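Everything below concerns the one structure shown next.
Just one protein chain is left out here, and the rest sit where they should.
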Amino acid sequence: MALIDLEDVGHRYAGAADAWALRPMTMTWNDGGAYALLGPSGCGKTTLLNIISGLIAPTRGKVLFDGRDVTTLPPEARNIAQVFQFPVVYDTMTVFDNLAFPLRNRGWDTARLRLRVEEVADILELRADLGRRARALSADQKQKISLGRGLVRPDVAAVLFDEPLTVIDPHLKWLLRRKLKQIHEQLKLSLLYVTHDQTEALTFADQVVVMSQGEMVQIGTPEQLFETPAHRFVGHFIGSPGMNFLPCEWRSGAATLAGVRVETSSKQAPPSGATLSIGVRPEYLELAATPGPNAVPVRIAAIRDQGIQTMVQLEVGASLAWAKLRNAGVALPSTAAFARLPPARCALYADERRVP
Amino acid sequence: MSSARPVNQRAWWFVLPVLISVAFSALVPLMTIVNYSVQDILGPDQAVFVGMEWYQEILRDPDLHGALYRQLIFTAAVLAIEIPLGIALALALPERGWRASLALVLLAMPLLIPWNVVGTIWQIFARGDIGLLGYVLTQLGIDYNYSQHPTDAWVTVLVMDVWHWTPLVALLSYAALRAIPEPFYQAARIDGASRWAVFRHIELPKMRGVLTIALLLRLMDSFMIYTEPFVLTGGGPGTATTFLSQYLTQKAVGQFDLGPAAAFSLVYFLIILLLCFVLYNFMKEQR
Partner (left out) sequence: MKAARKRSWLLLACYLVFTLAPIYWMVHMSLRNNLAITSTFAWFPESLSFANYLTIFTDPAWYGGYVNSIIYVALNTILSVTVALPAAYAFSRYSFLGDKHLFFWLLTNRMTPPAVFLLPFFQLYTAIGLMDTHLAVALAHMVFNVPLAVWILEGFMSAVPREIDETAYIDGYSFPRFFVKLFLPLIKAGIGVTAFFCFMFSWVELLLARTLTSVDAKPIAATMTRTVSAAGMDWGTLAAAGVLTIVPGALVIYFVRHYIAKGFAMGRV
């Protein structure tokens, strides 16, 4: 268990002198928290993970574990465990020997070692397989072994995951995810989970850190990220499909979309000269046949019935938006209609950022 | 691979090009050999079927026993030196950078020289009067003469083979090492593993497939070795460095006896086959 502090930590890779892989950032990771680092390929999440684990020494800044400067310490001195994209197991050893390996290297005696290994094997539901050759197990079991080698050390402070479900069968992914959550609750370890899959991030973490192009764009709970994205990128990235952004104008103190005055949850006025748009999630758009407050005229361009929901593509002025409707037998108006934007569910975005 | 391979008979289509390119050119000679080996070819159109006679004659030939014995020792020595040395070199080479490139190019050079040139160069190289190696040894006071002392001839042929072929083992091992994903090394560091443990539990197991190939190749090729020792020592002094291949050539060419030569080719082939088969299964059992 550790409080992890990053002070002005940034990283450039050798040979890419002018490109920050990770822009300087300062952040505290709470002891015992479950964090997800979410973002597309190349956003810097793996770099950040490797800096925390010690596989990379950052080109600037300091990393502190419980106030102790560990910036230059290698991973083996940091009390962390790391689980990689594919299972890393010692093929020639049994499951038991795999789990016992880190402890043997630290000189533990056999009796104490056996107790600990069996304890961890119980947590991971690997007890029955202890005597088997590691090589014979399936991918998800091997990932559990990888994880187990980390958990087996009692002084482990944090477990770092780098897209660990990449090679797991889809129907086993959720089982493993559930197991990780159980472990988090049971062992109270800090967990850092890197992924590009929003479902994994949103179901796993208490706090999600969204990253793009080397910087942290937003940190928040899954609800916060969904309801109030601080950045257009977060709006786009999270949700399926992502948030709609409709270009609008600011006239006489209010946002105007397709000629209609729209009230949003943004209380402040936007900075002058910024490109404005209104962000609203497809889940919250309501379709009506008649005009009303906060309702803009739209043209229905396409309808896709997906069973439990219907996706409707709308033309709002010159832009396109999606509405996601729960199939409750709502009769859709023909082509011309109105889309109502609930004021509490939409916000004004100036350039890339949300206007508070 | 964690689970069993799925059965898929359509995989035969993948293998077909290989089969065609190799099979027809292998089966025909094989049939020809078998054909010759059971006949006494007295002239272009006169052949008498003699059954197993050639086989019996050969297997009783003391020259064969001598050559086989020498060959077995030679091959054993070659494997014992080249495999560990090749692996050690692969471990010692840098992973990347210009130094790695330079080392790879230099290392590969002996492999690229035609084998008769290899023998020819060593012929001069090992001479006490005009060759670098021989001269240095003689200056150091060592009584060295590969054309007169059987032991010297043996050692020279062995060292020449090590010089020539260790790079093959080294290159294969090196490529296999580079194919090991970085996370394995990272995890080993986190687990606190020693360098030896990393070699034993990560590198060696992951190199096993490639090492099997290197072993089998060197076993086969050293068992068939002909050109280099022939050019260097001519099989001598006496028969000290006459290995199996040379024995076969002497029988076939020297005596114009196609029948026995064909029979021996087959026996030769079967010996190598047996050795490789045993080694291959031994390596597989190690899994």
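So that you can tell them apart, the chains are marked A and B in the order they are listed, and the count of residues begins at 1 in each.
By definition in this document, a contact is a pair of C-beta atoms (placed from the backbone, for glycine too) under 8 Å apart; a residue touches a chain by one contact, two chains touch by 3 or more.
Being a predicted model, the structure only gives us computed values, none of them experimental.
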Touch residues of chain A, complete complex, unshown partner: 41, 85-86, 139, 166-170
Residues of chain B in contact with the chain not shown: 1-9, 11-12, 14-15, 17-19, 21-22, 25-26, 28-29, 32-33, 85, 88-89, 91-93, 95-96, 100-101, 103-117, 120-122, 124-125, 129-133, 135, 163, 167-168, 171-172, 174-176, 178-183, 195, 206, 209-210, 212-213, 216-217, 220, 224, 226-227, 245, 249, 265, 268-269, 272-273, 276-277, 280
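Operating definition for what follows: only the chains that are shown with their structure count from here on.
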CA centroid of chain A to CA centroid of chain B, Å: 55
Touching residues (chain side chain B, partner chain A) in the complex: 2-3, 181, 183-184, 186-187, 189-194, 197, 201-202, 205-206, 287
Complex interface listing, chain A residues touching chain B: 53, 55, 74-76, 80-82, 84-86, 88, 90-93, 101-102, 105-106, 135-139, 142, 146, 149-150
